[in-house]
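For this view, one protein chain was removed and the others were kept in their places.
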Amino acid sequence: MQFAFTDEQQMIRESARAFLEAEASLPAVRLASGAVNGYDEGLWQQMTAELGWSGIAIPEAYGGAGLGFVELGILAHEQGRRLVPSPFFSTVCLATPVILELAREEQKRQWLPAIAAGQLKAAVAVTDRVGHADIRKVGVKLAQVGSAWVLSGEAHFVVGAQSADLLLVVASAKDANASQSLRVVAVASGTAGVRIEATEMLDVTRPMASIYFEQVSVSAEDCLGVDIDASSGLQRALDQARTMLAAEAVGGAEYSLEAVTAYVKERVQFGRAIGSFQAIKHRLADTMVLVEAAKSMAWYAACAADEYANEALAVAASSAKSCCADAFNAVASNAIQLHGGIGFTWDHHAHLYFKRARASSMLLGSPAWHRERIALGLGLSQIASVPQF
Amino acid sequence: MQFAFTDEQQMIRESARAFLEAEASLPAVRLASGAVNGYDEGLWQQMTAELGWSGIAIPEAYGGAGLGFVELGILAHEQGRRLVPSPFFSTVCLATPVILELAREEQKRQWLPAIAAGQLKAAVAVTDRVGHADIRKVGVKLAQVGSAWVLSGEAHFVVGAQSADLLLVVASAKDANASQSLRVVAVASGTAGVRIEATEMLDVTRPMASIYFEQVSVSAEDCLGVDIDASSGLQRALDQARTMLAAEAVGGAEYSLEAVTAYVKERVQFGRAIGSFQAIKHRLADTMVLVEAAKSMAWYAACAADEYANEALAVAASSAKSCCADAFNAVASNAIQLHGGIGFTWDHHAHLYFKRARASSMLLGSPAWHRERIALGLGLSQIASVPQF
Amino acid sequence: MKIGFSAAQEQFRNEVATWLAEQLSGPYADLRGVSSHTAMVERRRVWEAELGRARLSSVGWPVEWGGRGASLAEQVIFAEEYARAKAPSRLNHLGVELLAPTLLSYGTEAQKTRFLEPIVMGKEIWCQGYSEPNAGSDLANVATRARLESGPNGDEWVIDGQKIWTSLAAFADWIFVLCRTEEGSRGNRGLSYLLVPMHQAGVTVRPIREMTGHAEFNETFFTGARTAAANIVGAPGEGWKVAMATLAFERGVSTLAQQMDFTNEFEALVKAAQANGQATDPLIRQRIAEASIGLSVMRYSALRMLTNAESGALSHEAFTYRLYWGVWRKKLGELAMDVLGPSGEYAHGDSPLAHDLQHMFLFSRSDTIYGGTSQIQRNQIAERALGLPKEPRGN
Partner (left out) sequence: MKIGFSAAQEQFRNEVATWLAEQLSGPYADLRGVSSHTAMVERRRVWEAELGRARLSSVGWPVEWGGRGASLAEQVIFAEEYARAKAPSRLNHLGVELLAPTLLSYGTEAQKTRFLEPIVMGKEIWCQGYSEPNAGSDLANVATRARLESGPNGDEWVIDGQKIWTSLAAFADWIFVLCRTEEGSRGNRGLSYLLVPMHQAGVTVRPIREMTGHAEFNETFFTGARTAAANIVGAPGEGWKVAMATLAFERGVSTLAQQMDFTNEFEALVKAAQANGQATDPLIRQRIAEASIGLSVMRYSALRMLTNAESGALSHEAFTYRLYWGVWRKKLGELAMDVLGPSGEYAHGDSPLAHDLQHMFLFSRSDTIYGGTSQIQRNQIAERALGLPKEPRGN
């Protein structure tokens, strides 16, 4: 038990912060979000090929640094501070855990070194049109037709799909014997019958797309793993990704608080810095309480992503995801309020954080959905009516 | 449309306030709550026989003043300011509307003039052991055995039962043909087989009791009305009583706010009246927003109790009940906080209001129960899981 | 105290509803449901004139100024029916609801004669020039200057400075401006309330893009802008008093129109929740019920406020009303997004209904900022309604 960063972790954090402060200013972030696929490929290459961020949590055997989710979380947190648009979340925080949990050895050897080297970008397609957070409600079907397999249906809110080389598609499978299971199918993004439609989102810093599968032929080998239901491994990987969203949210919340604190020290009204008014002071104090609480949760959950078995991880991940999302929403909302009129304008950074906070809180399960999941995890008996997303 | 007190209503308010300020100081209220049956019979006689409060909303034909729920609400509001313990709520705000809605003409002639004159006290037994707010879950059964009727079961949280002469017992009835209905049965409190057990409550200002019915023989004539299901009329009467609880809660909230405002102007810390600190000022401002909102709702609902048909009244009553209960709870809670340590002591008035606020909010349906009822009233389709109380 | 309407009042309701239905299904069908500040401006000028001709522009005004001298109850009815008919939001609401009452109280006879008729007939659209970059919450810190100069057109005020958050400025014909006319004065002294034509070289308008993506507010720059010496309301140096009176009119019957817009937004939200199944979620239901309670609170608080205002008193609920609705609507916005779920995150929603709700959510973030932040509102309540000590100014 050692609930503090090691020296190595501290160093990773400091160098990541220094790098992003130099390379990912907020104007640059805005520019990147308007670029093709919504991110800056040059920056991405620096982050991956040069700095090795994409391989940080990949085992050394597959070309990574062999570290864990705490180190990955540090990188997610620093990118969250800057809202850096990049394929980092989709490829490194989401697809990589899915591969590590579910893929066969030869699949790992094929994909992981390429991800670690910054040469492969991946996305996970798991959400249906409504946005259900329950993986039993995926919108893609995998059907056995004779000896062939066919993928059809739609996936939505797929983070990073536009730029992905590799799509990991979660599908409900029915084999020739009509037995049901959940599968993850690897599909190259250029495959015939796969149509990727970029969707314009309120949060411009995290591009998403809808993907339509029209009778896409795949083979049994395209499934991750061999003949096993993917639910348990997928759930674990999703929970790991949720802990990374939590760390990222804390980064955004932390930056929002710092920026608005600096502003209220400068802005003068009634002949005083507005930060001298107790109403402002107390509001920021309450905000800081949320941020500090979220930090504790995010790092606890990052540890859990490494150390805990599935059920305990589920509770930790849901706790961190909802707690950090709520905190980020509240902080970003307060930041607009305390900036006054200027905080409501397009050119100010405040709304970018506000929109990212909301978008993140709706990604992979809303705070309410996660709280219901925690209740279930606490042993409170199942009920009829649960949040949809 | 005239949403302001008439001169007459204004006069009723002023004279009631002056009377209670003279006769019902907070120490007197404490004393009364420790008396037999938890109230001051002398004060009650003044309120009824002398001032005619118990007959204010009873039609002139039955010895009352023939006014309505707005006037009754004014009296409830003023008593709420002082937390006056008395049979007023049980007899005048609850039992009287039940009688007016459901009783036969001869029953009205028997009871209403006596209530108006302060000679009859009544209570309504409607809640089961769990405290369900749904009248379909009453804990008393009325069964036809041959040509006789027998009452058995329990009622709990019966306001004013200790002091009541007349009990109006809500029972689910099954007649010889096994057809079900809801009935209200009038039972004198001394009847054999009726056992009234006073229950000690957190809120000492509103005495309650549990009533046990052990094979109590009644006749068909003891039922209010003739052979009709009482649900609809009972619901209306309960909704009218809820609007009076709302008015009473607003009175308590208003007084709490006035008292704590006066305190923060006097109490000095750090060389300043604590009411000069913006944190305190803003907290009280937010509190006042709640109180003013609650006032608007309470008077709207009191009008609705007179003017609206059942369904619209249900929404108005539920809105006012939950809004005013939430406001009173918040105000009373803030009052303790802003009084600091002294507000937490037994001898200070703050906890009396705090406990009354909570007790009232749980009486005849919690805020959550009422909000669900509003949702239903808005046409949102029925759901499986609703609040129990 | 009574909430029902009389038969005569219901008759008035019927008349208004019929007229509106005819117009909005007939010649003005294109304007039905138009709510943005900036859409279809020219058509809405025509609509304003139509309302004026029917004496429906300001039913509460005296008959001699183009109104109907309607009672409070009738004004309530008009506001309800106007919103129910989904009539377009009032282009000239600043003229009708703020400037005109100010002129009726503080204007000269000549000013009333000159300005009221074009307002009531929709011929001149007004905007408001109060806030400045350094005079937001601290409005008395106004720095825009005006000086009286003689010239070929007689004495004129010459105005220099910058106003901000001037909604409607992009097409307004006139602006009422709070500016400093006494050199070296500070705070709320030495200010004057001027009426200035927008269509002149000295006035420049620059739209401000908001976080909604739209530009409903503007910056307005004055560089040697001019207006006749007579276009001052109240005496020179008494502008603060007049400006505060104008703000008080924000608590007028216009609030009822706004409430009906809120009701429409609420109903859209309920519709969305029913469509996507969220209406069966117990958590969402609670919040919908809470929002519905808020609508009633606002309605009956406004009625109390208006009734009390008739008797001249600024009563408690009048202080709390502004804060209440700002907070309420922000919560409504959050509820709307939770109802929509992930698909609410599409930049323009996935349906017109979703788009409107999303826009409401984003725009509502300013509801606790403009026209006095919630922090300023709480100061006002604490100091003026509760009598707590004043917040000290800095140096």
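In order of appearance the chains are A, B and C, and numbering begins at 1 in each one.
The rule we apply is simple: a contact is a pair of C-beta atoms (placed from the backbone, for glycine too) under 8 Å apart; a residue touches a chain by one contact, two chains touch by 3 or more.
Since the structure is predicted, the reported quantities are computational estimates derived from the model, not experimental observations.
Trainee: Can you list the shown chains that the hidden chain touches?
Mentor: A, B, C
Trainee: Out of B:138, B:336 or B:378, which touches the unshown chain?
Mentor: Touches the omitted chain: B:336.
Trainee: Touching the hidden chain in the complete assembly: which of A:1, A:178 or A:226 does that?
Mentor: A:1
Trainee: Per the definition of touch given earlier, which of A:143, A:220, A:288 or A:342 contacts the omitted chain?
Mentor: Residue touching the absent chain, from the options given: A:288.
Trainee: Out of B:48, B:235 or B:366, which touches the unshown chain?
Mentor: Missing-chain contact among the listed residues: B:366.
Trainee: Touch as defined at the start, partner being the missing chain; which of B:295, B:351 or B:370 qualifies?
Mentor: Final answer for the missing-chain contact: B:351.
Trainee: Over the whole complex, note the residues of chain A touching the chain we left out.
Mentor: Here the touching residues of chain A are 1-6, 9, 70, 261, 264-265, 273, 275-276, 278, 280-282, 284-286, 288-289, 292-293, 295-297, 299-300, 302-304, 307, 316, 319, 322-323, 368, 370-372, 374-375, 378-381, 383, 385-386.
Trainee: By the contact criterion defined above, which parts of chain B meet the unshown chain? Give residue numbers in ascending order.
Mentor: Residues 127, 129-131, 156-157, 199-203, 268-274, 276-277, 279-280, 333, 336-337, 340-341, 343-347, 350-351, 354-355, 358-359, 362-363, 366, 368, 385, 387-389 of chain B touch the chain absent from view.
Trainee: Provide the residue numbers of chain C that touch the chain removed from this figure.
Mentor: 281-283, 286
The rule is simple: only the chains that are shown with their structure count from here on.
Trainee: Quick one: which residues in chain A touch 2 or more of the other chains?
Mentor: Expected reply: 277, 279, 385.
Trainee: By the touch rule stated above, which residues of chain C touch at least two different other chains?
Mentor: 280, 282, 375, 378, 391
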